[in-house]
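Mind having a look at this structure? Questions to follow.
Selected chains only, in their assembly positions.
Note that the chains take the letters A and B in the order they are written out, and that residue 1 is the start of every chain.
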Amino acid sequence: MKSFRKELFFNTTKRMEFINITSHVEKALEESGIQEGLCLVNAMHITASVFINDDEHGLLSDYAKWLEELAPHEPLSRYRHNLTGEDNGDAHHKRQIMGREVVVAVTGSRLDFGTWEQIFYGEFDGRRRKRVLVKIIGE
Amino acid sequence: MKSFRKELFFNTTKRMEFINITSHVEKALEESGIQEGLCLVNAMHITASVFINDDEHGLLSDYAKWLEELAPHEPLSRYRHNLTGEDNGDAHHKRQIMGREVVVAVTGSRLDFGTWEQIFYGEFDGRRRKRVLVKIIGE
């Protein structure tokens, strides 16, 4: 069994932001030399998500609006977590809706995807440098 | 290390529909010959989910009602995604609540489940032929 690990880094400029990271994960898979196995991609932050969906501009803005309805940023007093001095209580909730991680099959040295599947990093407390972990096992 | 891949196909007849696919995944596991490992089951579509819960008719209708409250199908104008000509903006949201995939332990050639765990395909933009991927690695 082979294993491969890589950290990806992203500089986010807005509080909430979605970044298509598929090509970065594909590059990691190529570097790994793994042909058959499983590829884990997870946010290393607890106010961020990794998820798979469609790379369509309107949909991503729909997600932003919907997540803001389900877990509004303001009023800050809505979240006891913000009593710690943080202002990211909402981000911890948004991340639970969108998920921490994806696991993708690796088949014939490629991400084994349906037609429209793309991997996104979802940032909910951005404006700093953030990390995503790629771990691939197989052979 | 062994790996095994199989696509499952389902013809859905309604827009929203839940199909218990546990026996199909068990059959794939049997075909794989894998005794110890991990089994990934994921929707290959971005308006569908694979999830694990109880096979109880009332619960599945509760899910349908609740998902419709959290991400209503109409008005179609609610979703910028629908400006592309699609009418499935809601389905992309429902899928995020229910999840894309499950990872199940394989122990002693069987899905290593609690008493009531059953695997479902959740369709949110149905009435066509859909695919689910099963990928098993182990030995």
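Simple rule for what comes next: a contact is a pair of C-beta atoms (placed from the backbone, for glycine too) under 8 Å apart; a residue touches a chain by one contact, two chains touch by 3 or more.
Just so it is clear, the model here is predicted, and its values are computed rather than measured.
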Total identical subunits in the assembly as filed, 2 in place: 3
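The rule we apply is simple: only the chains that are shown with their structure count from here on.
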Distance from chain B to chain A - Cα centre to Cα centre, in angstrom: 20
Parts of chain A lying in touch with chain B, wherever the complex brings them together: 1, 36-38, 51-54, 56-59, 61-63, 66, 70, 97-99, 102-105, 107, 112-117, 137-139
Footprint of chain A on chain B - complex, ascending: 1, 3, 5, 38, 40, 42-46, 70-71, 79-84, 89, 92-93, 95-97, 99-101, 103, 131, 133, 135, 137
